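The complex is shown incomplete by one protein chain, all other protein chains being positioned as in the whole.
And then chain A:
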Amino acid sequence: MFPELNNLLNTTPDRAEQGKLTLLCDAKTDGSFLVHHFLSFYLKANCKVCFVAFIQSFSHYNIVAQKLGVSLTTARERGQLVFLEGLKSSVDVFFRAQEEPHPLQFLREANAENLQPLYEFVREALKPVDNGEAAWRCPVLLVDDLSVLLSLGVGAVAVLDFIHYCRATVCCELKGNIVALVHDSGDAEDEENDILLNGLSHQSHLILRAEGLATGFCRDVHGQLRILWRRPSQLTAQRDRSLTYQYKIQDKSVSFFAKGMSPAVL
């Protein structure tokens, strides 16, 4: 969790909002630091987190999370974190009996119609446990990332349906949050990815967009972060707000500054 990003988003682990869909997208740069931020943020906020991770292994996320002050191993043992390691369990799909449903069942089918098994896995992971104690604050689904599902042969509409059902269950029914990362292909004309990105943008409450600098790579400024608040609460009827900051990623933190105000150039 990066304290400076919390300040920009005007939130703390104690005051985290509920029932929101946050879309992370990156264009010409790597936006995974946002995923690490939200993972450690929600674990610190005492939320039950279901992390569907397709990109990296568990140990990778664990190492980064430890730099941010959270231990994923401990969280998993406590039952706070449900981790679906895509890289490992994708191999399991081929070595188990076909009758048993597996969240990554779509890898096995020739025409992956929908992601219902994955949705069932998420719902099962986040459903409230009936043992009388309200252990965790609210359920959170974190996906890293959705664009890889398109590469695996799932259609954009199927991915949108998966997020739709997750929203209905996690955000509306369980009053939890969803955070998902989608890559923006930018100039490469990827129609399916554009449908996915735009479709999710319309459903999101908050869009964080990490962009590389237009002028290219720079040692002191790694990129630009655009924050767009959508669908504000009707009571305030505030116009959608948008902010832009530049950032530099350091070993254990990310520093944000206004455009052109990097400490290196001042």
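Definition applied: contacts are C-beta pairs under 8 Å (C-beta built on N, C-alpha and C of every residue); 3 or more make two chains touch, one makes a residue touch a chain; residues count from 1.
In this section, contacts and distances are computed from a predicted model.
One subunit of the complex is not drawn; among "Elongator complex protein 5", "GPI transamidase component PIG-T", "Probable cytosolic iron-sulfur protein assembly protein 1" or "Synaptobrevin homolog YKT6", its UniProt record names it "Elongator complex protein 5".
Residue A:231 is the one among A:108, A:127 or A:231 that touches the chain missing from this view. Among A:63, A:87 or A:172, only A:172 touches the chain left out of the display.
Of the candidate positions A:8, A:55, A:68 or A:157, contact with the hidden chain is made by A:157. Listed for chain A, the residues touching the missing chain in the whole complex are 114, 116, 119, 157, 160-161, 164-165, 168, 172, 194-195, 198-199, 201-203, 207, 228, 230-231, 234-237, 239-240.
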